[in-house]
Structures are given as structure tokens and as C-alpha cells.
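Mind having a look at this structure? Questions to follow.
A single protein chain has been removed from this complex, and every other one stays in its place.
Letters A, B and C mark the chains in the order given here, with residues in each chain numbered from 1 onward.
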Amino acid sequence: MKVKITFYGQAADVVKSNSIEWDFDDSISAFGLKKSIQVKYPQISSIELKLAVNNKMVVKDFDLNDCDEISVLPPFSGG
Amino acid sequence: MKVKITFYGQAADVVKSNSIEWDFDDSISAFGLKKSIQVKYPQISSIELKLAVNNKMVVKDFDLNDCDEISVLPPFSGG
Amino acid sequence: MEQKLRKPKPIFKQGAISAESIGVSIANHQTKTEIGAHNIFMGQVRADEIEGKKVVAIEYTANEELANEAVFAIREKAFEKYDLTCMHIYHSLGEVKVGEICLFIFVSSPRRNAANEACRYILEAIKKDAPIFGKEIFDDSTHQWKVNN
Partner (left out) sequence: MEQKLRKPKPIFKQGAISAESIGVSIANHQTKTEIGAHNIFMGQVRADEIEGKKVVAIEYTANEELANEAVFAIREKAFEKYDLTCMHIYHSLGEVKVGEICLFIFVSSPRRNAANEACRYILEAIKKDAPIFGKEIFDDSTHQWKVNN
């Protein structure tokens, strides 16, 4: 299963990438993915991150589906 | 002693005059004048009135001087 | 230290306050780079209906000198209470038709809370303390005196 991960703001800055694709052999949950991202990119573990899946904010954990689009969102600072 | 009395807003409307001059033989206080106005123009006694003397709001009573200019102010309704 | 003599600025404009002049006023603040937040209040004449009659305009009169003094005092107090960069206050005199703007309060501050709170403070203080009188003119040419709540 493949998901697309887009990094925003400071998260994109720190991982030096706006968008990546990841393949998984097994199913993975939203929070599981977040943990994997933090392991892969330890430099963002100091940033508080929120996730959105297919442009819905993740409020509780659930299993991801093939082709899901994940947004990795650092603290908002609009205005 | 002579004072000039200017009516504003609804007060001018009700007494049908913008400005009058009054002569007094004796000295009179600000609140005394207010009472005299209400006696002379009973139609404004239902309106809550504030006074200003020489463009200072009257907060406590004092004796008027010759040539004082009195403003008779109904409730404010700016904005 | 030399004390700057501060004098009341006249707040009154004859007739409505134009949207265009407000745009210009906003543009004039873009050189003040310590500002982070602007708050604007505008009062607009509302087509209220009372017993089948419709308000078509408000005619404002005032003791101008006293009102300018009162607003100046409000202004000074607002600068004392809140961290503000600048402040502009205009009120109409004479006739202002429904849909037109009769009061403009423009407060700028480094921070949003100060701007918002000061704007509100000034609005309430003007309604309470400035000797300005609004006469609501109805579509049948009768009138009633506006009451602030």
C-alpha cells in the first residue's frame, strides 16, 4: 500500500522536502505513520505535529488506505 | 446678571428654541437654573437633562457668574 | 523633559464618512511598521422600522467643543490603558442616510488584543460621554430622537 505525505511549513523546511511517497507491506494507522515519520526524520520530533488524511484533520486514530494523502502540519501561525 | 442658555437635541426640539438669554436679579446656581428651566418649560421635565457651563460638564453644583454660557443636554445618542 | 501640549482634534465631518476616505486612512498606516493589528468600528445608519414607519436618515447635532473635549479625554485614557500606536475617530454631523457611515473608530497596536479592546472601550465611551444627538428621520418626514442602549 502506498501513501503520499506532504509536509507543510516548518516541517517541510526541516525535512527538506515538500512531498514524498511511502510504500508499506502491512497496513498502518495514521498515528503509526506519524511515529514512522518521526523515526525517519528525527529532526522534526521537536515540532508538535498534526496530521490530516485526505484533507480531514485526524482527531482519533484509524487505519490508512491505499493512495491516502497525508498532510503533516506543524503549529499553525496564520494571521 | 445675565446667562446664555443653549438647548441641544431633543431639548431644543421640545422648547422650540436653540438659545435664550436670561436675566437674574439674584445669584443662581447651576442646579437652581436647571430647576428654573424645568419650571419655565414643563414639557422638558420628562427628559433627563445634563448641564454644561462654559463647555465644562457640571458634576456638582456651584454659583453661576454673569455671562456664563449654559448648555442644556438631553441624553447623548451619538454613534 | 518637555511636555508636548496636546489639543483636542476635531472629530466631526459634515455628512457621511466615505468608504473611500477609510481606504485612504488604512493605506496611510502602512509606513508604521510597529503595527501588527488594526481594529476598526464603523457605525452605519440602519433602516429601522418603527410602527410601520421606516428610518431614512439620522440627523446629528452636537455641542462640538464639548464633544471634541470629551473624545479627547477618551482618547488619552485609551492610550493610557492600552498599548496603542495610533487612533483615529470621526463622527458625522448633519444628515447621514441609511446605509451610510456615521462613526469611524480606527485603532492600531502592535498586538491584536489591545487593538480590539481599545476599539470597544472607545466606542462605548463615545456613546456614553460625547454630547452628540441623533434625530431619526422617518419616511413620512416625522422624526424621533435616537436613544443609545
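Convention: contacts are C-beta pairs under 8 Å (C-beta built on N, C-alpha and C of every residue); 3 or more make two chains touch, one makes a residue touch a chain.
Given the structure is predicted, the values throughout are model-derived calculations rather than measurements.
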| item | value |
| --- | --- |
| Partners of the unshown chain among those that are drawn | A, C |
| Interface with the unshown chain - residue positions in chain C | 19-20, 22-24, 26-27, 29-47, 98-101, 108, 110, 112, 115-116, 119-120, 123 |
| Where the missing chain touches chain A, by residue | 6, 8-10, 13, 50, 52, 55, 57, 71, 73-79 |
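The definition used in the following text is that only the chains that are shown with their structure count from here on.
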| item | value |
| --- | --- |
| Length of the line joining the C-alpha centres of chain A and chain C, rounded to whole Å | 49 |
| Whole-Å separation of chain centres (CA-atom averages), chain A against chain B | 73 |
| Chain B-chain C separation of Cα centroids, rounded to whole Å | 27 |
| Multi-partner residues of chain B (each touching 2 or more other chains) | none |
| Residues of chain C engaged with two or more neighbouring chains | none |
